[in-house]
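Got a structure for you, written out below as structure tokens; questions coming shortly.
A single protein chain has been omitted; all remaining protein chains appear in their positions.
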Amino acid sequence: MLTVVEKTPVSVEAKPVLRVEGLKAYYQMNYFGVRREVRAVDDVSLTIKRNEIYGIAGESSSGKSSLIKTIAGAITPPLRVVEGSVKFDFGGKELDVYAQRPAMKAARWKHLSYVMQGSMNVLNPVRKVKHAFHDFAFKHMGLSEGEFRAKVESHLQRIGLDPRVLESYPHQLSGGMRQRLTIGLATVCEPEFIIADEPTTALDVLVQQDVLALIKGVQQRMGSSIIFVTHDMTVHAAIADRIGIVYAGRLVEEGLTLDVFQRPQHPYTAHLIASLPRIGDTRKRVALGGKPPNLADPPSGCRFHPRCPLAIDKCKTDNPPLEARNNGRVACWRAGEMEAA
Amino acid sequence: MHFRKLAAAAFAIAAMAMPVAAQDFIAGIPRNEALIIQGPAAQNAEWFNLWAPGGGASTNGNQQLTADTLWWINPEGTGDAAWTNALASDKPVYNDDFTQMTVKLREGIFWSDGVEFTADDVKYTVDTQIAHPGMGWSAPFTVNVESVEVPDRNTVVFNLKAPNSRFHTLFTVRWNAAWIMPKHVFETVDDPLTYAANPPVSLSAYVLHSYDTAGNWVIWKLRDDWQRTSIGMGLDKAPDVKYVVYRNAGNPDARVIEQMNHNLDVINDIAPEGMFTIARDAPDTTAYWFPGFPFAHPDPTLPSVLFNHQVAPFDNKDVRWALALLIDIRSVAMGSYRGAANLAALSTPPTGSAITDYYQPMQEWLANYEVNTGTRTIKPYDPTTAEQIAALVKPQWGDQIPSDPTQLKAMFGEGWWKTDAAAAGELLQKAGFTKNGNQWMKPDGTPFTIKLMVEGDAIPTLARAGTIIAQQWSMEGIQTTVDVAGPTNGQRLGGGDYQAAIYWTVETWGGHPDLSFFLESYHSDFIKPAGEIQPPRNLTRWQDERLDQIIEANRTVGFDDPKVVELGMDYLKLAVEEMPFIPLMAYNKFAPFDTTYWTGYPSAANPYAASGPNWSNLRYMIVALEANATTP
Amino acid sequence: MDGFAKYLVRRFFQFFLVIFLGVSLAFLITNLSPVDPVEQSVALMTSFGATDPRSVELMRQALQELYGLQGTILDQYVSFWGRVLRGDFGPSLSAFPTPVMSLIMSALPWTIGLLTLALVLTWTLGNLLGALAGYYRSNLLLKLSGAAIMALHPVPAYIIGLVLLLALGFIWPVLPISGGAQMNLQPGFTFDYIRSLILHGTLPALTLVLVGIGGWFISMRSLVSNIVTDDHVVYAELGGVNSGKIFSQYVARNALLPQLTGLALSLGNVFGGAVITEFLFNYPGVGRLLIQGIYRGDYSLVLGVTTMSIISVAVAVFIIDLLYPLIDPRVRLG
Amino acid sequence: MTALLELSDVNKDYRIGGFLDRSTLHAVKHVSFTLEEEKPEIFTVVGESGSGKTTTARMILGNETPTSGSLRFMGKDIAAIRSRKERLAFMAKVQPIFQNPFEAFNPLTTLDYYLFSTARRFLGLKDKAAVEAATDKSLQHVGLSLAEVRGRYSHELSGGQLQRIAVARALIPGPKLIVADEPVSMVDSSLRMSIVNLFRELRDNLGVSIIYITHDLSTAYYISDRVIIMHKGDVVEAGRAADVLGNPSHEYSRALRNAVLPPDPVIASAIIREKLRAF
Partner (left out) sequence: MFKILRDLLRYNIEFAIGFILTLGVFLFALAHFWAPLPDTAIYLLPPDMPPSAEYWFGTTSRGQDVLWQMSAAIWNTMLFGLTVTIVSRLLAVAVGMISGYLGGKWDQVLMTINDTMIALPNLPILLLVYFVMRDSMSWPVLAMTAALLGWNYDARLIRSVTLSLRSREFTRHAVFAGMSVPQILVRQHLPYVMPVIFFTAMNNLIWAIGLEVTLSVLGFSDINRPTIGGMIYWANQHQAIIAGIWWWMAFPIIAVVLLFLGLFLLAISVNEYIDPRSRLSRMGA
């Protein structure tokens, strides 16, 4: 097996484009006296460098969606940021998502765009596509109407869409076209940072690769950074430069994609990778037992311990910190043993 | 942005609205030349044919201002003064057996289109209607008239099929009558039933000026040749009222508001409280029938408690008398009219000539009248009712209430029956009823309950009277519920589809003692079996041989024969004895007049015309009104 | 057959079926009414005059014949449909022989004018305020106006009208309280006449607006509160699209679509008139005509108005069904 | 050998479109295959959305009737089932597993309601204890117990658990055939394999045949005995799973096979780079 690590060059000096520090975001609900606190994002710190694709992997209700919503500043009550900060760096200017809201609003789409899950519904169903481009992007471009239209058309052409889609209504387009369109919409202003939430999940298999290639291509051309959420490990394998594994609201492992796949340091990651089926292999996969944790009432200590085959007593009481290890970071008391195994 | 636009629009609307008070109320017509009268909401606003079904009995001025016929009776008048020869130059002349009536007509009367009125018009009126069943007076003409002769242009001779001493009343206006048709107009018409007569040709002093196709108003204008009409001939100067406006002024509240805003000179009817409001808030610009309380004009109709004699136990006169004795008339007067009621113990309206012809002469008889309760006899009549009511209303009206009993009787009636629950109980026991606790049981052992029907909406005072009577009966052990019949009221009364009701079944000329106006239809020949519709009189279906005899005798005496009053008294005595229905009071109408522009309205002191715009003889009021000199 | 044509045929069939059933039901109920137009006319013609009972009998027969009320209910039903198909409801029985159609036609412009105006105003205002209140939920002014509208909502139309009549016709008498236009004013496109129409229409229109606004307000507010959480609205907010545009183009526009159906239905109902308001302000419209017809047992008239109303509602629903795909690009007929 | 399920030349057309663009969609075209009663197997239908695989499943379940062709279950035409009694008898033998376990259970109803209802209706049990025993036995097959499920709502359990409860419920009447429409696509990958493994056990231990509808070639390869690949209503390729998926011959099957990203960053990123170059 060739180990061609064709990493996109990352300048060490360059300041990271996103710095998330000690972020805690909880759903705080009070329904008729039933008070609930769901710790969807619990003490997450991460940085994303310029010109990289950072994948966040995790299962449903692991908090991965809440994490990027919080990063995007797209949270509505009852989800609230309890602690920590999210800071972008656009062209040397630092922007705190939660402290500088007006500036943040002005930066949207110009510097920061968003590809939402479920492209089916993100476009206004009663307006033609061209209006969406106009509403989102026109004011950032400083172009005349005609120039703007030409720019949008050429941008769409570049991502493989017929400019005539601008005259369509969203429901007239196929799922694949719509997803391309939202990617087109998110990239038309050439932002420095793109947040993508499950951009390929709803797509047919045949289209999936194209869309991934599109995202990768656009990113490479513009040199932007992308934070990318999906539960599908093969997608991460395909385009992510680095991966963060989220379990029960916490980042449990982070590392270069290849490292994570080939040498997972956390038992959970190891299991995830091992259980992936592949064509040509009918050996029996062992499923992970137990059930995913309830974030309203998470297990003590390491949140994975009830399902972990390697759990020891310490895991039940003490929460392992996320520590640098082997060119990545991992939060596991038994990371050393894992390595040995 | 939006708010500013909205504000600007609101301001513009307000700017348009402000001058509305300053603007002419009626476009192009000076307010001080116009008399504004409460009219109807007309459905067929473009229809002016008085002789087609639905066309007659109009209250939009058409019959009041353009129609004319042979004679008029003032319902408020007494004696000869009540009678007016209009198109006829004299009273009718009958032959000895009342099979022929001869009428002399006036000369010099012209239709508004310049054609002269002649005897041919009268003959045409009768002949045409006989030829067209469905026209307003077709039926009575067909029943009565054999032929009409016109010996000369000023004389008409009616040959009757059978003796009829009251035939002339068909041409005598109390409220309306057979109006004379313009022969020269209808001759050219294919079908007089579908002819709209728009614009109508007038035989009276006013002519159509303009009207609202939506039916909210009609304006009539004084004829240039107003002198060439029966009413104009008697005037010595041109009437001040140049325009008469009949307008639909809306519900009673709106009418009061409009009068106080001086946009409505003559109101037809409002509730007593509305009247009091006007009297309180606009005393200086309003005139009434009485100068103060009780204000109201008594119409010659007689609201009564009607019993359906075809439904047991109301066929028993003891029961009817018992129910009468359970009524506290003072509460009824207070409840229905706030005391402003003109009470009636006799079965004829206490108005016009009936006071002097019947009520006053019969007081002694009434005072001595005895009722046998089965165990004893009582004298139920109470001549002091007026004083008692005066005492009740005095706290509110103070000095407006005189202390002279004669004056009080003119305001509140001569007297009524005393409440006597004990006697009533005896009468019920006499009729076989028993009392179980506080509940009267019928002879068959079932509880005695009554459904008392009222019209409800159009005649609110009677509904009010109904609820108070129901309460009185209920409290004495006869459970009574009030049933609102609304528009079905007339039919249910006519079809005998009720137990008891508050309505009128007696109407009179008002200005004449003859009772044939209603009495004729009380003959037992016309009574139908239960469930079938009867002519809209004798709604109680009262059947009595003695009554038939009175009616038959009345047919054979002349209209002005003194025997008419004797027969009338016989009827009234019989009605007291039988109590076929319980007469309550006159139908008092609150019809205030605005004096801002006009003065000289009729009143109790000067009853030269009826009060209220529905009456056709309002035309005599209109030509008599004078412009208020103090109005700019 | 082409699918659309097939759909159209089926929809047409249903359209006619609804009208047929509705009108038949109305016919049946009207004919059960015990108010007899002949008796009403007889009563009117005899109530004030000296009446000879023999004549009344004669009169009754003549009218029965004249009004064409003989024959069984089935005969009348058949001939009724025969006439309706020719656009004729026969003569009015209370305003005989004026055709019912011409009575309706003279009342209709008033009703349509007043109600259409009031309805459009109510709809616009109610939806605008409702949408604003649903979108800017923390705005105090909107909260207050919402509370006022909510308080007004359950007040019966008659009371609202009466209060307005008192306030603007009596206490501060700036507006005419009765009728459709100034008396003796020539109808036409003149400034005076139009001003008069507006002045006379203001109170009834205001009543209708105040009565109707609550319903639209409440439904719009709840529609909008649902739509603001839709993905495309959230996405536009994330996209920094300015909030005025989000409100008008993303929120209000989507919420308005179902309200359009309601508007069409209400417009269809216009032909029934606004009974209470017309009654209170003496407005010469269809509602007043209808009440008069009911009072006077004129079931030709009642049936005429009812039939018109049924047809117009059915037409309105039909049209909106056909037009909806054009208004809402998502909808396909099928 | 008797046929458990026999589809012969099944077609299904839909009318679609609206105002101006009405047309007929041939959702399923000429589909034929047979499952033997004596030889339980996992029969997989692979296809993308719009391939007709779900429509086929619905026809097998009797929720749709074919436009032409016939579906026979144990010799009886499924489309001819009319009466409620026949329908219940059919449902006792053929049971579905749905795609989204959170959708398949009403979130406002307790899960045991489904289980008990099934036991009562199909096993004709009246007695509460008997119902519970039957339910518990079935849950044991999927590695759960009634105690774990009783009184629970769907949101209290994970997708994998729910899907296992769904399987347990389907097993209660003792079915011959289970039609599973995308049963793992909404299940987290850590739990996915437990469901897939469960199907194997059902086939091997209980003799239940399973029609596995999926777009996921990897799991299809992992458990299937036979596979058909559908594309726009047509069956483009059919045969043993290892042949069809391991070495597809039809152009479309090959494209589908190539579209599957392997869980290996080196190969996967190479595939994307290749794609990128093609742009």
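Letters A, B, C and D mark the chains as written, and numbering starts fresh at 1 in each.
Here is the rule we use: a contact is a pair of C-beta atoms (placed from the backbone, for glycine too) under 8 Å apart; a residue touches a chain by one contact, two chains touch by 3 or more.
Treat the numbers as computed from the prediction; the structure is a model and nothing was measured.
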Any idea which of B:Val185, B:Ala271 or B:Met441 touches the chain not displayed?
B:Ala271
Would you indicate which residue among B:Lys104, B:Arg464 or B:Lys573 is in contact with the undisplayed chain?
B:Arg464
Could you tell which one of B:Ile36, B:Met334, B:Ile355 or B:Val576 touches the chain left off the display?
B:Met334
May I ask which residue of D:Leu108, D:Ala129 or D:Ala147 touches the chain that does not appear here?
D:Leu108
Chain C positions in touch with the non-displayed chain are 14, 17-19, 21-22, 25-26, 29-30, 32-35, 150-151, 153-159, 162, 166, 215, 218, 222, 265, 268-269, 272, 275-276, 279, 290-291, 294, 302, 305-306, 309-310, 313-314, 317
Chain B residues that touch the omitted chain in the full complex
251-253, 256-257, 270-271, 273-274, 276-277, 331, 334-335, 338, 451, 456-458, 460, 463-464, 467-468, 470-471, 481-488
Contacts of chain D with the missing chain: which residues?
61, 63, 88, 91, 95-96, 98-100, 103-109, 113-115, 117-118, 120-122, 153, 155-156, 166, 169-170
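In this section, only the chains that are shown with their structure count from here on.
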Geometric centre distance via CA averages, chain C-chain B, whole Å:
38
Compute the distance, rounded to whole Å, between the mean C-alpha positions of chain B and chain D.
88
So, what's the distance in Å between the C-alpha centres of chain C and chain A?
56
Shared-interface residues of chain C (touching two or more other chains) are none
Using the touch definition up top, name the residues of chain C that touch chain B in the complex.
34-36, 39-63, 65-66, 92, 94-98, 103, 106-107, 110, 162, 165-166, 169-170, 173-180, 182-186, 192, 195, 198-199, 202, 279-282, 284, 288-289, 292, 294-297
Listed in rising order, the residues of chain C that touch chain A in the complex are 230-232, 234-241, 245, 249-250, 253-254, 257, 328-330
Quick check: in the complex, which residue numbers of chain A touch chain C?
72, 74, 105-110, 113-114, 116, 118, 121-127, 131, 135-136, 169, 171-172
